[in-house]
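Notes for the one structure printed next.
Apart from one protein chain that is not included, each protein chain of the complex appears where it belongs.
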């Protein structure tokens, strides 16, 4: 049994293998490879793309999905070991997770960050679910990472810009009304590191990603030949970028994010930013995105935007990833 | 690609064709014609019949449906162009709609009226969804119309009363605890006009349907041979009706609906109304219906009620309509 919940579960070779297969299956669909398979989809948090693309990936290949929303129509789940369960959560994941394993062939789980990056990076709930599951677990985003998003990002760059090795990509922080998890920036960084890109991460001071993730990215980069640099100057960071990946994220709990976002509202990604510098940058974002807060309408509605094909590629990488999940390896 | 969200998308010929096919398939089921097809079902509002009958229509013919409830388990969707999205809706339909088109083969959408008939008749949100969709859109009721209901209504009359041309049908307003959208009365009127019925619309003064709908109904009537008349006297309007279609709806925003409904509480449809006049009228209603407010128990529980077969026919007309949607024409 093999869980795939973090980019390190795939490594450099695995990322490459999943992308190659996903690309090949865009040309020649693989048929009913999930026939007789049921994916249990467990949501602790809301979803549109992930929900629809995972379910479609199963159905298109002859399989099925059962969707369970912990906050609506199911029991709230306790996650703390040793808890005296006299509150509003009548069921423990120590029961719920192994029970589901008796009904389905794999579990896809979404459990977002709580808001403290130093804690979120430990990804306790996802690790606990992995530990208790009787069937393979695949991530639909957890506190630390959103690996399917990272894989879809790489597939999109490969299709629209060419081979990933040495590709100049910039991940830029952008303003938002509230501090968001670091899972998506983490996954973009880790995926691009595994894929050998030349990566620049740009953000205002105080919004550094967690050390655990940065050092894991450096290890992947060493193996793949990727290069990673950091800037606090958005314009400079975007000057040579073939791809500008816009994404907001929050920092430490003692950071006044509202004040920081106000101060750096100029980091909103606009069409003029995409067209500044030496190359016109393609625009990426994982969605959902707040228009005219994170990105301007003129950027998102321009021909430079890859957000629609990027979202569509979720289906394609997940189909490829689920194949590994159901086949216990590669 | 062909959207079917309004009766005018079908026209006189299309309504007839959809009904003929639906009727034929009640005798000889069409087999796995939706094999490999996924219908994305997007709900901005609640549903029982529509949800179950669309999903059953897909499953019975070998297809699948993915249900997305915007108010539960998904992101709330912004619909206004140019919005600065700093409120409680983190995703725009300009992203959500094209993204879903990468996962499914057609989109079924439910987006109810807001309560101002003069605005609702423009059906802005549905038109916006049509404009942004990469796949065919079919209506599960929008602000202006509920075409699948209108088609199911016609199929039911045809089965229970005979050929539609010249059939005497009366649409009667009925009391309610609050002003309801005009989508269902609009669709009954437009469908019956397309089908060539002899239509009477009865309501208290002040509850006129919108001019745009009335003139569209007259155009359809001209082509089909239908006749349309209007009355403010319920008894007179029902005297010759083979079918009495009961339905409440609201009027202009400056109308005191509660006062009007109190004043006209006598418009509640009862068994004695069905049996008054020259013919015993069959009773129809789209459901859900508030018993002993809109209709009396003795009307709804009588052998004159067609509400159950009428609801069942939703499945049959939708199967026929989806065939057109997936086959890009007729």
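As written, the chain order gives the labels A and B, with residue 1 at the start of each chain.
Quick note on the criterion: a residue touches a chain if its C-beta (ideal position, glycine included) is under 8 Å from a C-beta of that chain, and two chains touch if they have at least 3 such contacts.
Since the model is a prediction, treat every value here as computed from it, not as a measurement.
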Of the residues listed, A:12, A:48 or A:96, which one is in contact with the missing chain? A:96
Hidden-chain contact residue, picked from the options B:9, B:69 or B:242: B:69
Which of B:9, B:55 or B:198 touches the missing chain? It is B:55
Only one of A:78, A:242 or A:324 touches the unshown chain, namely A:78
Footprint of the hidden chain on subunit A, which residues? 36, 38, 40, 64, 66, 68, 72-75, 78, 82-86, 90-92, 94-96, 98-100, 102-104
Considering the entire assembly, which residues of subunit B contact the chain that has been omitted? 43, 46-49, 51-53, 55-56, 59-60, 67, 69, 71-72, 177, 287-293, 297, 300-301, 307-309, 311-312, 315
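Please note the rule applied: only the chains that are shown with their structure count from here on.
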Cα centre of subunit A to Cα centre of subunit B, whole Å, reads 40
